[in-house]
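Here it is: the structure, laid out below.
All protein chains of the complex are present and in place, except for one that has been dropped.
Take a look at chain A:
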Amino acid sequence: MSTAAQEKSVYEQIGGEPAMAAAVDVFYRKVLSDDRISHFFEDVDMERQSAKQKAFLTMVTGGPSNYTGKDMRAGHAPLVKRGLNDVHFDAVVEHLRATLEELNVPAPLVERVLAIAGGARADVLNR
């Protein structure tokens, strides 16, 4: 185990749940404005969708999350059937970086978050 495990999670360091709510607005806005991926996120129920964005951000910042790799696979499998691939994955990571930077999250923390997100690639793309 690295010492990072004892450190506070990025989630806590950037302000926990209230900070997530602000981050969701910024992140979701970027995702919806990106024609490459917006079609995956159209949902009649925007509240439901924003709850999911929050789950996503909480997970990649190391906050309280119960998702397993298996859940990630199952959750994204329908999207993979609709053509989800590396291009889309990279776009989401790009927006994640921009969101964190916009919220003035320090660079080393941003890198940690992007590492967690990157680690989910195989599960998300069902490989």
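Convention: contacts are C-beta pairs under 8 Å (C-beta built on N, C-alpha and C of every residue); 3 or more make two chains touch, one makes a residue touch a chain; residues count from 1.
Operating definition for what follows: contacts and distances are computed from a predicted model.
Only one chain is not pictured, and the protein name UniProt records for it, out of "Cytochrome BD ubiquinol oxidase subunit II", "ABC-2 type transport system permease protein", "2Fe-2S iron-sulfur cluster binding domain-containing protein" or "Electron transfer flavoprotein subunit beta", is "2Fe-2S iron-sulfur cluster binding domain-containing protein". Residue in contact with the omitted chain (choice from A:V24, A:I37 or A:V92): A:V24. When the full complex is taken into account, the listed residue touching the unshown chain is A:R48, out of A:K8, A:R48 or A:R127. Take chain A: the residues that touch the chain left off the picture are 21, 24-25, 28-29, 32-33, 44-48, 50.
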